[in-house]
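Read the structure below first, then the notes.
Note that one protein chain is taken out, while the other chains of the complex remain in position.
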Amino acid sequence: VDPVRLRALLEGVRSGAIDLDRAADELRRLPFEALGEVAKVGHALATRVAADKAAEVVARVPGALYHEVARAVSVGSPPPSGRGEVAVVAAGTSDLPILEEALVTLAHLGVRGRRIVDVGVAGLGRVVAVTESIRLAQAVIVVAGMEGALPAVVAGLTDRPILAVPTSVGYGVGLGGFVAMLSMLASCSPGVAVVNIDNGFGAAIAAARILRAAEAA
Amino acid sequence: VDPVRLRALLEGVRSGAIDLDRAADELRRLPFEALGEVAKVGHALATRVAADKAAEVVARVPGALYHEVARAVSVGSPPPSGRGEVAVVAAGTSDLPILEEALVTLAHLGVRGRRIVDVGVAGLGRVVAVTESIRLAQAVIVVAGMEGALPAVVAGLTDRPILAVPTSVGYGVGLGGFVAMLSMLASCSPGVAVVNIDNGFGAAIAAARILRAAEAA
Amino acid sequence: VDPVRLRALLEGVRSGAIDLDRAADELRRLPFEALGEVAKVGHALATRVAADKAAEVVARVPGALYHEVARAVSVGSPPPSGRGEVAVVAAGTSDLPILEEALVTLAHLGVRGRRIVDVGVAGLGRVVAVTESIRLAQAVIVVAGMEGALPAVVAGLTDRPILAVPTSVGYGVGLGGFVAMLSMLASCSPGVAVVNIDNGFGAAIAAARILRAAEAA
Amino acid sequence: VDPVRLRALLEGVRSGAIDLDRAADELRRLPFEALGEVAKVGHALATRVAADKAAEVVARVPGALYHEVARAVSVGSPPPSGRGEVAVVAAGTSDLPILEEALVTLAHLGVRGRRIVDVGVAGLGRVVAVTESIRLAQAVIVVAGMEGALPAVVAGLTDRPILAVPTSVGYGVGLGGFVAMLSMLASCSPGVAVVNIDNGFGAAIAAARILRAAEAA
Amino acid sequence: VDPVRLRALLEGVRSGAIDLDRAADELRRLPFEALGEVAKVGHALATRVAADKAAEVVARVPGALYHEVARAVSVGSPPPSGRGEVAVVAAGTSDLPILEEALVTLAHLGVRGRRIVDVGVAGLGRVVAVTESIRLAQAVIVVAGMEGALPAVVAGLTDRPILAVPTSVGYGVGLGGFVAMLSMLASCSPGVAVVNIDNGFGAAIAAARILRAAEAA
Amino acid sequence: VDPVRLRALLEGVRSGAIDLDRAADELRRLPFEALGEVAKVGHALATRVAADKAAEVVARVPGALYHEVARAVSVGSPPPSGRGEVAVVAAGTSDLPILEEALVTLAHLGVRGRRIVDVGVAGLGRVVAVTESIRLAQAVIVVAGMEGALPAVVAGLTDRPILAVPTSVGYGVGLGGFVAMLSMLASCSPGVAVVNIDNGFGAAIAAARILRAAEAA
Amino acid sequence: VDPVRLRALLEGVRSGAIDLDRAADELRRLPFEALGEVAKVGHALATRVAADKAAEVVARVPGALYHEVARAVSVGSPPPSGRGEVAVVAAGTSDLPILEEALVTLAHLGVRGRRIVDVGVAGLGRVVAVTESIRLAQAVIVVAGMEGALPAVVAGLTDRPILAVPTSVGYGVGLGGFVAMLSMLASCSPGVAVVNIDNGFGAAIAAARILRAAEAA
Partner (left out) sequence: VDPVRLRALLEGVRSGAIDLDRAADELRRLPFEALGEVAKVGHALATRVAADKAAEVVARVPGALYHEVARAVSVGSPPPSGRGEVAVVAAGTSDLPILEEALVTLAHLGVRGRRIVDVGVAGLGRVVAVTESIRLAQAVIVVAGMEGALPAVVAGLTDRPILAVPTSVGYGVGLGGFVAMLSMLASCSPGVAVVNIDNGFGAAIAAARILRAAEAA
C-alpha cells in the first residue's frame, strides 16, 4: 500500500474526518489489494498514531502491534533479509521517537537497523567511541534537532551515504525543526541528503532503497 | 582534498580575497597532500568557476580542463569503475548547468552517469518514454526548479534511491529555488532525499557513496 | 448575501464573539435582505462550520442542512442549470474535505460538479485513467497539498482553465499549505491560477463565474 | 511550442548559458516541430527579453517583432477570433510592462484584449468611470502592485472571472511583489484567482482558456 | 499608569504568572500612584481581558466595568472633552472587537469616537455613503483584516491623518494579520500610518494625541 | 498631483521604461492639471531621484531644484504657513537622507520642520539634551534603522503623535529595514504609528495632515 | 550533568515520551555519574518544568525544590563563591519568569545575581536611577521582549559584557520573540551578544563562564 495514502488514512482518523470503523475496514482490506513498495501481503505500517487511536486499531485488526516510542502501528513484519544494515544515530533523548520510527520502518521492510544513541556534537569522546560501529553500516540515518550539526560530523567519519532527519525538538528560534533542516542543507557536507522534519519513516524508506540497490548490483 | 575547502578556495578567488597566484599554488600542491574522498593523487575538481577565472587556472595548472556548461575545472579523471550507473534527470534547458555539474563530478569520481533530459511533469508522454532508461540505474539524481515536482513523479517509476536537487531557475515566487526545495521536502515521496539548492556536486557525491556501498556489500 | 460576511458571521460564532441567538437571527433574516451573488432568496451557504455549531444552527434554521465532510451549512439549493460542468480533482484522502467544500458550493450555485479522486503525481497510471473524465469539464478545480504538483500535471492534460487550491494537509516543512501554494504559483503552468489555502469555496465561485461567462457568450 | 521551454531558452540566452546561434537555430526550427498550446505553425512568442538580446533575435529570425514595453518577441500572430474579449486593468504607470505582456500574449493567441489603465483604489471616481468598460469583458485580468487591493475592488463590480497579477513595483516592505501576491490571495474576494508575480503571460493564457471554454460550450 | 505595564499585569494574570489577589491589589492601588498618560486618578483601563478573568476583577475592584465585545476592563471614565472626534471605520463583523477596543480606549481618554461599520472595498456604494461621515472627523482609525485594502481607499476620501489597524481575522495565507499589516505599509497611501496587529488600543492613543495636538495648537 | 503617480513616473524614468522626454513633458504639464493634495499650481515634488536623472530633469524643467541628500526634485515651494511645526529626529549619519526627504516634503507642503540629529538610544545624555526641542513640536517624525528603538524612547518624552520611519541602514540580520520596522510595530509604545521602510515622504504627508487637522479644529 | 540532556529529559516528561518513574530514576542517579559543567555531586537543575510535573518530581526526589516563577527544579545549591556578581535586568512584569530562570541558574552555579526590574526604554528616569547598580556588576544579563531595545540602552551605561535574552512576551507582530531577537542582533551595540528566545538558563551559564574567566585570570 502506498505509504502516503496510509498516512493520510491515519491522519483522517486523527483529525476526526474519517471515523474509526471506516479506517479499520480499510486497514483490514489492505492485504487483498495490489500492494506497493512498503507493505507485502499481510503487512502494513502506519506512523504518527496517538496511543488512544492505536489502542482502537489494535483491538480491531488482528495481528496489529503498537510501537509506543515510535508511535507506529504495524501488521505483520518479515524477518530481516540481505546482509547489509543501516545505522540509525541520534543525539538526545528527545530525538528517540523519530529514531524509533526509522527503526520500526526498517524492520517492517526486512532491513537490519543498528541503534546508536547519545551522540552529540558537544561531546567528541562519545563520537569517537561509536565511529567503528557507524562504519559497519551500508547507510547511515542521522536524527538531530536543535542546530542540526550531527550529520556534518558523521559525514567526516564514514564514506557511506547519509540520510539526515531534522527533528522538531527544542523551542525559541528552532522554528519547529526548520533551523535544523536548513542547517543540514546548508552544510554542504559530502554525501549528506535530507528528508522532511521528523520524517524517520521517509529516511528508512530511502535507506532500504539504498540497501536493495546494493543487493541488486 | 576536502571538497568544501576546495570550493572555499575558489570562492576566495572569485571574491578577490585570495589572489590567483596563491590559489594556483595551493591547487598545484594538492597531489602531495594527504587527499580525502574526492580527489586521488593527480586529481582535483572545483565547481562554480566563472569562465574568466577558469581560463587563468587552466593556463597555470597543467592538465586542468574547464567544463563550460557545468562551470567546473577538473585536473585528471579516472576511467569509470564498477558496474553500476547513476541516472541524472532534468526537465528544462535552464536546469542543464546543474545536471552537467553532477555528471562532471560523477565522472571525476569514476562513476558512470546517464543523461536524461527534457522530462517535465506537464508532458507525461515523455516521462513514460524514459521510464526504462531510469530503471537501469542504481541511483537517480533528479534536477528540477520551478515547483520541484519531478522527483515525486520519478519516485513512482523506480524503487531506487532518489537524490533531488532544487535549482534556482525561475523568478517571482520561486524565491531562488527555495520553493522547489521546500516542495521536494514536503512531498514525502518514498525514497527521495534532498540536497542544497543548485548543488549538483553534492548530489553526485551522495550518489557515488550509494554505488560504492553497493559494491562493498 | 455576501459570502465574506456570512463567513465572518460564522467565525464570530466559532470564536464566541457573537452569540448563537444573534447569529441564528441574522441567518434567518437573510432571505428578506437584498441578496448578492451567492445566495438567492431562500438560499444561504456557510463554510468551515464545526459539527457542534452546525447542529445548533440546523436546529434553529428551517431547511438548513449540514454537509459533514465539507463542514458546510446550506439553506436551500437550486437544481443544476446550464450544460457545462466543473471537474474537481484531488489526490489524497486528506484533501477530501476541501474537495467537498468546492462541490457543495458548486451545487449551491446551480453548477454541476464531477468528483475525481485518488489522483496523485506518484501514480501516473491513475492520472492517465482519469484524463478523459477531466477533459469533459469546462473548468477544472485541482485540490492538492504536500508539494502541490498535481495542477501542473493536470495542465498538461487539458486546455481548460484550472483553479488550484492548496491544502494544509501534511506536517513539517509543508508550513500549513504555504509550500503547496507557492509551488503552484511558481510552476508557471499555462492556464493555472491559484486561490487561498483550503479555499474550496473561493475556487467554486471562480469556476461558476467561468461557466456563466461561457453561457453568456 | 511549450511556453515554459521557450522561456527557458531565452533565459539561457540572457544568462549566457546558451549562445545566440544555438538559440536562434532552435527558434528557427520551431515551426517544424509538433507545437503545443501557444504557438501555431509559424507562430512563436517569448517574454522577458531584454532589448539588446531582442535586437539580435529580430535580426536573425524572419518575421520576429519586438514589443518594447512588454519586452516580448513574437513571430507571426493570428487575427483575433471569437466574439469575447478580455479586459486588462492596471493602476499605475509602473504596472504597464506587465499589462502589455498580457495584451501581447492575448493577441498572439488570437484573443481580443481591452486596455484599461489609471485605475487605483485611492481614486474611486476613476473606478466608477471604467465600470461599464470592465463589464463588457468575458474575463478580467487585474495587474496591481503595492498593496494589491485592486482585484478585490474589481470583483465587486463584475461577476466575471478575475485573474490577478501581482507586480514587483515598489520598494521597502513590498518584498518584490510578495505582499501584493499574499494580499490578493488573502482577500478571499469571490471569483478572484492569482498567478505568479509579474506573470502577465500566465494570466493571458488562463484568460484565453476561459474564452475558449466559453466558445466550446 | 503606563498602559504597557497595565497590559503586562493582566497578561501575567492570564498566563497564571501573577495570582489574582496580587493583580487586584495592584489595580486597586493605581489611583494613589503617580499616573501617566492614560489614566487619571480613579481611572484605569486594561485590554485583552478574557471574560472569566474580567468577572473576578470586576467583583474585586469597585467601579470596574467589563466591555464585552472590546474585551476591556475600565475603572472610571471622564466625560468627553474638546470639540474634535475620531472616526473608527471597520469592514466586517470579525473586525468589531478591535473597533470596539479603539472606541472604549477613546472614551476612556475623554475623546469622542464615531463608529462606522460595514465598509468593505468590494462594495463601493457603501463606501460612498459614509464619505461625509468620515470627513467630519479630525482623525480616522481604519480597522481591516484580510488584504488590508480599506485604509488606501479611505485615504482617497479625506485629507485627515489615518491610523490603520491590521486584524488577525481570516485564515490560510493571511498569516494572522501579517499580510494585512504589510499590505497597509506597502500601499504608500498618503497620510496613512500603521500600528501593531489587533492593536485598537494603540491606534486610539495615537488618535487622542493627534486631537490634543490640535487643541494645543 | 497624486504623489504615488509622480513617484511611478520617476520610477519609470529610472528603470528606462519611460523615456526622458515623455517624463519631462508630463512633469511640465503638471501645473495645468487638476492637482491633488501635495502639489499646488506650479508646485511638484518627486523623491528617490538619482543624481544623473535629476540633472536631466533640472535642465529641462524651469524652476526645478535638486535636493542632493534627500535625493528629491521639487518645482516651486510655498512659504511656510500655520503656527505649528514638525520635529524630525534621527540617530545616525546614515539615516540623514531619509530625514532630509521628510524635511523637503514638509517644506514643499508649507509646513515648518525642525531637524534634530545625532540622537541614539546608546547615549541618553544626548536624548535628554534634545527633549525640550522635541516637546515644542505638534508632531514628531522619528527616523531610525538598526534595531528601531528610538521611537519608543521618544514616546516617553512627549505626548505628541509620533510617526516612525524605519530605514534600511545596516547589514546582516537587519533585513533591509525589516527588523527595524517590525520592532517599531512590536514595541506598542503609546502614540507611535509606522510607515514603510525609508518612506520619509509618507511620514511627512501624515505629519502635515496632523498639523492641518489641528489648524482646522 | 550536561544541561542540554537534563532539559531533554524533562521535555520527555512534559511530552509524555518518558514516564515519571524513569525520569525520577534518572534524576536520582545523577549524583553518581560523572558530572559536567553545571551540576556538582548532589546538585542538579532543570528548567521549564510545569507546576504539576514539578510536584511529582519534588515528591520523589529528596532535596528537590521548585522555583515557581522561574519554573525550575533544583536539587542542592552551593553557597555563592567568588567576589563578582551578575546584574539581571528586565523591563516588564511579563519578563519576570525568564529573569528568575537566570537568577536560579546563577544561584545554582554559585554565582551572585542582582535583580533589577521595572527598567523600560520609555521611562528614562528609571534607567538613570539604576545605572549605578548596573555598573557594580562584572557582567549584565538584559531580559527584554517587545522591540528588544533595552540591551542597546544598557550598553551605553556600562563597559561590561552584556548578554541579551529576547522573550516571547507580546502578540501580533512580535512573532514569539523573534522580532526582539533580531532587533538585539541588528542593533550592533558594542559588547552585546544574544542567546536564544526565553533562554535565561543559557544566559546565566554564559555569565558564569565570564565570571570564572575573570577569577582564573
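Note that the chains are named A, B, C, D, E, F and G in the order they appear, and that numbering of residues resets to 1 at the start of each chain.
Basically, contacts are C-beta pairs under 8 Å (C-beta built on N, C-alpha and C of every residue); 3 or more make two chains touch, one makes a residue touch a chain.
Please read these numbers as outputs of a predicted model, since none were measured by experiment.
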Sole residue of B:A144, B:M181 or B:A208 that reaches the chain not shown, by the stated touch rule: B:M181
Touch criterion as defined above, residue of A:V61, A:V153 or A:V195 at the omitted chain: A:V153
Candidate in contact with the missing chain, chosen from A:V69, A:V117 or A:L175: A:L175
Sites on chain A contacted by the missing partner chain, in the whole complex: 120-124, 127-128, 146-149, 152-153, 155-157, 170, 172-175, 179-180, 182-189
Where the unshown chain meets chain G, residue by residue: 3-4, 7, 37-38, 83-84, 138-139, 159-163, 181, 185-186, 188-196, 199, 202-203, 205-206, 209-217
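The criterion applied here is as follows: only the chains that are shown with their structure count from here on.
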Distance between chain centroids, defined by C-alpha means - chain C, chain E (Å): 35
Geometric centre distance via CA averages, chain F-chain B, whole Å: 50
Chain B-chain E separation of Cα centroids, rounded to whole Å: 56
Touching two or more other chains - residue numbers and ranges from chain E: 4, 120, 122-123, 146, 172-173, 181, 185-186, 188-189, 196-197, 199
